[in-house]
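Below is the structure I would like to discuss, written out as C-alpha cells.
Only a single protein chain was left out; the remaining protein chains are all shown in position.
Right, chain A next:
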Amino acid sequence: MLGMSANSVSYNDQGSVESGVDAAQENSSIPGSISSSSGAAFSLFSADYKKNEDLKEMLESSKESLKLEAMKRIVGLIAKGKNASELFPAVVKNVASKNIELKKLVYVYLVRYAEEQQDLALLSISTFQRALKDPNQLIRASALRVLSSIRVPIIVPIMMLAIKEAATDLSPYVRKTAAHAIQKLYSLDPDQKEHLIEVIEKLLKDKSTLVAGSVVMAFEEVCPDRIDLIHKNYRKLCNLLVDVEEWGQVVIIHMLTRYARTQFVSPWKEDAVFDENSEKAFYDSEEERKVEQSNLYIMDPDHRLLLRNTKPLLQSRNTAVVMAVSQLYWHLAPKHELNIITKSLVRLLRSHREVQYVVLQNIATMSIQRKGMFEPFMKSFYVRSTDATHIKTLKLEILTNLANEANISTILREFQTYVKSQDKAFAAATIQAIGRCATNISEVTDTCLNGLVLLLSNRDETVVAESVVVIKKLLQTQPSQHSDIIKHMAKLFDNITVPMARASILWLMGEYCEHVPKIAPDVLRKMAKTFTNEEDIVKLQIVNLAAKLYLTNSKQTKLLTQYILNLGKYDQNYDIRDRTRFIRQLIVPNEKSGALSKYARRILMAPKPAPVLQSAFKDRDRFQLGTLSHTLNTQASGYLELSDWPAVAPDQSVRNVEVVEPVKEAGAPALRKSKPAKSHEKFYSDSEEEEEEEEEKEGSSSEDSSNSSSEESASESESEENSGDSNRSSSSQSEKSSSESDSEKKKKTLKNKKLQQQKPDSKDRKQKNGNAVKVESRSESESGSESSSSESSSESGSELDSDSDSGTDQKKNTKPKPVQSKAVIKQVEKKEVSLLDLDDFSPAPVTTPKSSILSPNLLSDLQGLLISPTTSALQASFPVFVPETSHELLHRMTGKGLSGQYRFTRQPCIYGNSMVSLQLTLSNSSDQALENIHISEKSSTGQNIHRFNAIERLEPQASVTVSMGIDFNDSTQAANFQLCTKEDEFSVSIQPAVGELLLPITMSEADFTKEQGKLVGMNESSATITMTPENLSSQSVNRKVVSVANIGVIPSSQENIYRFAGKTVSSGSLVLVSVALKDPDAVITINTEKTVMSSMLLRQFKTALTNSSP
C-alpha cells in the first residue's frame, strides 16, 4: 500500500483519508493498511477532504464531461483497491444518465459497493427495471447484468422475475445474460434453486449457440446432479458444439463427459470391435468402416456422436478446449482411438509456460497408464536449460514413465546431461528418476547403479546426498546381487566428504555386513581412527555399524567395538553419548541389561522394508483429467466426481426428441422381430414410468405428455435401428448382455453369486445360453436402480428376451467358424511366403494349429507326426501364433534409399540350434540399383550371426526378402552389425523382445508339473494382477500370452489354469508359464533358471493381460 503511494500521490492519499474517516466502518478491501496509513494521512486531512468534495461536486454538476471525468477517477480508485464507498449517494444519482459511458462506469461502481450500501443501492433498482424493457438489447442485457450483480437479498424476487422474463427474450444475447444471472441469484439465495432449475430447463432447450455454453455453466453450478434435464438436449448439444464459442465448449464438454459416464456402457472391453455400421445407417456418417468380427460391442450411437463431434475441436486454438476434448477421449473413447489426442497435447507444449505446466501434469498421469501414446513423442519431453524448474521436473517424470527396455539407453544418455545441470534441485530429481528407471527396468539396474556410484564423487552436496540415498534404496531391494557395489562404495568412502553420504554408506555396510564380511570390519577399523573428527551424523552410524558387526562377527570386531563405544561415551554430543550407552546395554550382555540383550540381534538386524520408488502421479487418475483437482492432487471444492460406467446402459430412448431424425432402414426384417419386441417393451415401460415420475413431481403439463407419446414412436424406430444388421447385432446383443453380467459380478450380491456358477457354462455350452441370459437380465433389472414398478415390467421383457436369444444361439454357434477358418488360411498363406526363401526347410504344417480351434491333444499329435521327438517329455512344437509386425532395421533416409525391415518368424533356425531366425525385407527406394548388399564380416558385437548371402543387385523400387539367424545368447541385448552395399555401410541393430528368444515346446501336464516342481525358489517368479473382465476367457488369455512370447500351450485339465511351455533358444533352458485365474485376479507364475528373462517376461505378460486393447 505505502509502496504504491509514490506512483500516485493524489489517489492514494485520498484513500487513506477515507480509511481514516471510515475507520469505524467495515472496510473489507484493505485490511491492515488502515492503521499504517491513517496516521500519516491526517496531516493532509484538510486538503484531501476538499478533493473528495471535488469529486462530489463534479458528480453533481450539470456537465456530462465533468461527471464522466469524476467517474473515471473513481473507477481509478476502485481499481487500486481504495475505498470510495462514501461517494455512493453522489454516484447513484447518475445511474439514469443518457451518456452510455458514464452509465457503464456507474454500473461498475454500483456492482462494487451495492453489497456494502444496500439501502442506497435500492434507489437504483427502478432504473434497471425500466431498462429491462428498453428496445435496445444491449441495454436490456446490461441492465440485467447489473441488476443481478447487485448482491442485495431484498431484491431477490425482482431478480427472479427479471430472469424469468429475460429467459424468454427474443434476443439470444439477453437470454445468455439471463443464464449468467441464474448463477448469481443462486449464490445470493440458494433457496431459489427449484425455480432456477425451471429456468435452466427452459434455457437448455434453447437452440442458440450463444446461450448453450452459459446455460450449461448455470446447470453445472446449480444442479449438476439433474442429469435428467440433459437427456432431451444431449444430441442438440453435441451437434451445436462446434459452433458454440470456445469458453462454452469447454464447459459443455466437461458436462457431457460426466453425462456419458452415467449413460453409456464401457467401451473398454477386450476384443471390442466397434460396430460403426448400425450407427452409420443412423447418422449416415462418412467415417471409415471397420472390420466386422464375431465378438461385438456396439457403441451407443449417441456415444459415438459425442466422440465424433468433439474430435474437430482438437484443432482449436484454445488450449482449454483441446485439453477438454483430450480428457473426454481419455475418459470415454475406446482405448484404440485414444492416440488421436496425443499430437494435439504435444502441440500444447509449445504454448505458454503455465499451459505447459498443466498439460505436462496431465500427460504424466496418462503416460503411467499408457506409455505407447507418448513414446513416439519422447523427444518432445527433452528438457531445455531455459525451462522453469517445475516444467523440468514434470518432463523428467514423463520421460521416466516412458522408459522401457528399448529406449532406456537413449533416456539414460539424456539423463546424464541433466545430472550436470546447474539447477541442483533438478539434478537431484534426475538422480531419483534414474533410480526409478533402475528399479523398473532390470536390464539397466547395474548400469544405473554404476552411474550413480560415479556421482558419489560429485562436488555438489545435493547430488551426492541424493545419489547415496537412491543407491541405498536400490541396494535395499536386491542387496545380494550387489555386494560388489557395497565394496566399491567402501573403496570410495575415503574420498567422500559429504557427511550425509558417509553416513549412508556406513549404514549400508552395517545392514549388509554379511555380504561384505571382510571389508566391513576394515571400514570399522578406519572409522575407529577418525571417529573423533567425524560429523555427528557419521558418528551415530559408526556406532551403529560397530553394534551390528559385533553381533555378526564378534570375533574380529569385539575390541574395535569396545574402543568405539568408549570414544562415544565421552563425546561432546549428548545424542552420541546416549546412543552409545543404549547400544552398549543392548549388545554387551551383563546382569543389568537382562532380557533385552537377548533380542539385540532381532532389534538391530530386523529386515527393513525396501522403499518403493514410484511415480508421484500414480494415483492422480482418481481425478478427472484437466480439472483443478487433478492439478492440485487434492479434491477442490465443487469437484464433481466422474462416475464409473454403468454395468447396464440406462434406457437410451430418453434422448429421443420430438423431431424424429431422418432414419434409414437397414437389415433383414425377418430377424428383427425378436429383439425389438424386447427393447420396445422395455422402452415403453420406462418412458411410461418416467412420465409418471414427472407427473408426480410437477404435475404433468400438456407438453410432457405429447412428448412421451411421440417419444414412443421414436423409440420404436430407434430400436429397430439398433437391431440393425440382422444376425450380427442380435448376436452382439446377447454378447453384450453376457458382458454385462461380467461387470455385474463385481457387485457380488448374494443372489448373483449363485447365478455366477451358471455363467461359465453359458459361455461354453451355448444350449444353456437362453437360460443364462434370462437369469442375467433379471439381475440387470435389479441393479437398474429403477423404481419397483419398473422391475416387473422389465422382467417380463427379459422373459421374451430369453426366448429370442435361444433362437439366435444357433447363429452364434455357426458364425465363428468361417471367421476362424479364414484366419487359418491367412496364416498358411503367410507361412508360404516365409518359406519361399528357406529352400531346403519345409517343416511348416499345413494348418498352423491355433490352440483355440484344435484340441490340445490333436495339436501334440500333429507335432508328433512332423518332428521326430527329441526327448520323451520335451517336444519342440510349432509356434502357436506368429506376429506379423515387422520392425524397422534401416530407414530409407538414413540408408540412402536402402530400407530394411525385420520380423521374427518364430521358427526354429535352420542355421544353428541356438539361433533365433529372422526374416529381413530389404527394399530399394532410390532410383539407382544397389549392388552387393551384404552384412559386413568384421563388425558384429559378440553375437554369432548367420549372414544371408550377399544380394548381387537390387533394382530400384524392388525389394527382396532374406532370412538370417542370430544367436542372442538368451539376452535382449541388441545385435549390432553393418549392413553394406557396394558404396556404403550402415550400422544397424536388432533388438529382440524377450518373448522372441524362446521356442515353444509341448509336454504333458504331468511333465509340466514335474518340471515346475524342480524350478522353485529363486527360479520361480510370480505376480498377481487384476484382469480386465474381457481378458478372462480362455481364448484371450491364450492369445495374449502367446502373442507376447513364443511358447506353446500345454493342455490343462483344470479350469482357470492355463499352462505354457517353451525353452530358450540359445541354452535350451525350460521356461514354464502358468496363469491361474482367481476371479477377478490372476496369478502369473514363471519358472525358469533364467531369472532375468523371467522378470522381463513377467512384466510383459502383466501388461498384455491387464491391457484391454487386443
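As a working rule, a contact is a pair of C-beta atoms (placed from the backbone, for glycine too) under 8 Å apart; a residue touches a chain by one contact, two chains touch by 3 or more; residues count from 1.
Rule of thumb we're sticking to: contacts and distances are computed from a predicted model.
Here one chain is missing from view; checked against "Ribonuclease P/MRP subunit p14", "AP-3 complex subunit mu-2", "S-formylglutathione hydrolase" or "Proteasome subunit alpha type", UniProt names that protein "AP-3 complex subunit mu-2". Touching the chain that is not shown, out of A:N450, A:T634, A:N913 or A:S1022: A:T634 (per the contact rule at the top). Interface note: of A:L87, A:V199, A:I252 or A:M323, the residue touching the hidden chain in the full complex is A:M323. Touching the missing chain, out of A:P172, A:G372 or A:P650, is residue A:P172. Listed residues A:S61, A:T168, A:N239 or A:S385: the one in touch with the omitted chain is A:S385.
Contact with the chain not shown here comes from a single listed residue; of A:N233, A:T365 or A:S421, that residue is A:S421. Residues 3-4, 7-8, 28-32, 64-65, 68, 72, 75-76, 78-81, 99-102, 104-105, 107-108, 112, 115, 136-138, 141, 145, 148-149, 151, 171-173, 176-177, 180-181, 183-184, 187, 210, 214, 217, 242-243, 245-247, 250, 254, 312, 315-320, 322-324, 343-344, 346-347, 350, 352-355, 357-359, 379-380, 382, 384-386, 388-390, 414, 417, 420-422, 458-460, 626-629, 631-632, 634, 636-640, 893 are the ones on chain A that touch the missing chain.
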